[in-house]
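Selected chains only, in their assembly positions.
To keep things simple, chains are lettered A and B as they appear, and every chain counts its residues starting from 1.
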Amino acid sequence: MKRIAILTSGGDAPGMNAAVRAVTRKAIHDGMEVYGINYGYAGLVAGDIRKLEIADVGDIIQRGGTFLYSARYPEFATQEGQLKGIEQLKKFGIEGLVVIGGDGSYHGAMALTKHGYPAVGIPGTIDNDIPGTDYTIGFDTAINTVLDAVDKIRDTATSHVRTFVIEVMGRNAGDIAMWAGLAGGADVIVVPEKEYDMKDVAAKITEGRERGKKHCLIMLAEGVMPGHEFAEKLSEYGDFHERVSVLGHVVRGGSPTAKDRVLASKFGWHAVELLKEGRGGLCVGVRNNDIVASDIIEILEQGKHQPDMSLYTINKEISL
Amino acid sequence: MKRIAILTSGGDAPGMNAAVRAVTRKAIHDGMEVYGINYGYAGLVAGDIRKLEIADVGDIIQRGGTFLYSARYPEFATQEGQLKGIEQLKKFGIEGLVVIGGDGSYHGAMALTKHGYPAVGIPGTIDNDIPGTDYTIGFDTAINTVLDAVDKIRDTATSHVRTFVIEVMGRNAGDIAMWAGLAGGADVIVVPEKEYDMKDVAAKITEGRERGKKHCLIMLAEGVMPGHEFAEKLSEYGDFHERVSVLGHVVRGGSPTAKDRVLASKFGWHAVELLKEGRGGLCVGVRNNDIVASDIIEILEQGKHQPDMSLYTINKEISL
């Protein structure tokens, strides 16, 4: 291939810019041309496409968000939208596409693949819930942002001897709650992957209180229930001076961590290697520290994200 | 005086520990003994009091919260509670009291003063809404914590071309909203001190959009109305892709900034100087860079916090 394009889609995640930078520079290094598509699939269909040079991706590795912008675009689920997108790509002479994003973005890439157009997916989402990879771009930054908040909340929880229910993102996956929970010294972690018994939660808090523990932190994935609802149910078992903290959009932004920037750079580099060899219909990922490429159709149809449940078990035993 | 005590009361604020450290060490340096009272006025009445040595306040200058703990204790508004408190202080041979906190804490100190017991107040609250001082301990840290969140939110707002309503603390005072708003490049600041017209807000966003501006940030003090309510009212004037972010308890904690630690150290040092001279019934503050002491009764009965409204005006003119 001589000319490829790149877009970011879905919710923004820290490290997306680092991935766009890596794709752009690796491609130029290898003698290819690179085009940036604004606003994800919406911009693809609309033809909001421009050539990227080395300097266009300078000084962005450290910035959160995505300088290619992102947008929701349900219309790309239709065959009409997909063919329109391919038409635009061909108009610009673009032979392959890199898509950075989450589940929805992968579906777009799969659709292009089924139409015979070479697309490669890069997992970029703070939720870490994409099959085919151990880690997604943005996850490491997100858990450190949550952790920073937890450390601050602990100050107040300790000062006032309170119980905090901290609601974090994670509709289907408890990764953020488990990582930030174990790292933040949470007393209880509540995630979609595991049943919980409110009576046990209450008992654990009481036990800690009796031993003189000042703060109590409950890390709750939003997928289980909203924080306020959880606090209300908990209050049926006693007065735990509970407060609720919902960590929302703040967790999406911020300068990416070292790990996210390195991961993004590796993913971007490998995506170009694949397209260079003319290979599409794939998504890159990291498995046991190795960068791998999986069939995107297989991943979406049969893959399943496997969170590291050992964190849950360990936290249970050391959060005395 | 030969023996004084210190307590923290009301909501915790970053820098309270630095103030307790300064009081303790300055007093010991000047040949006095210092006692720490746990849990604010509740601990005072209950006699939860212990001697503090130099090492007890070591390694706490950088920590958020208050290691003396805090508690709400409405009972201290009664004469009975106040006399019980004075009784406890006398039992321990304590001749003067330093109280760190906000409005409620000052009222406790004023009550003691009216009973003839020497108390000195130190303004400690993130809201900056205490009369008698230009700045309170914790305010500088709080606005930087808010700013950090705003910078993160801007990443996402830009990436998705969205309008964010950011609700920050401030029931009666718009200080946090104005400082963090001007510093964060907010398009609109909405505070209790100023009327606003939703039509103008909508017009400003539209104007920015038309000029190609990607993000729009509205900084809202909670005292005006909740963020969600504001967003809903705004949406009556058009579709601004608005999202709401409520920055809650996270803003209370965290390691204090340099300014807050320096201010806390100065306040603590001066409070001891006053008690050493046998002076009570006062509260310390900073006025035009000078540390001052005001009559606590006067301050509470006639004082009024004056926010720096020039920030509002300047932001209006430079947030194009």
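Following the convention adopted for this analysis, a residue touches a chain if its C-beta (ideal position, glycine included) is under 8 Å from a C-beta of that chain, and two chains touch if they have at least 3 such contacts.
Quick caveat: nothing in here was measured; it's all calculated off a predicted structure.
Enquirer: One sequence, 2 chains in place: how many copies belong to the entire complex?
Expert: 4
In the analysis below, only the chains that are shown with their structure count from here on.
Enquirer: For chain A superposed on chain B via Cα atoms, how large is the rotation, as a multiple of 5°?
Expert: 180
Enquirer: Taking the mean of the CA coordinates per chain, how far is chain A from chain B in Å?
Expert: Roughly 35 Å, centre to centre.
Enquirer: Considering the complex alone, what residue numbers of chain B touch chain A?
Expert: 8, 11-12, 14, 63-66, 69-71, 145, 149, 151-156, 158-161, 164, 214, 243, 245-254
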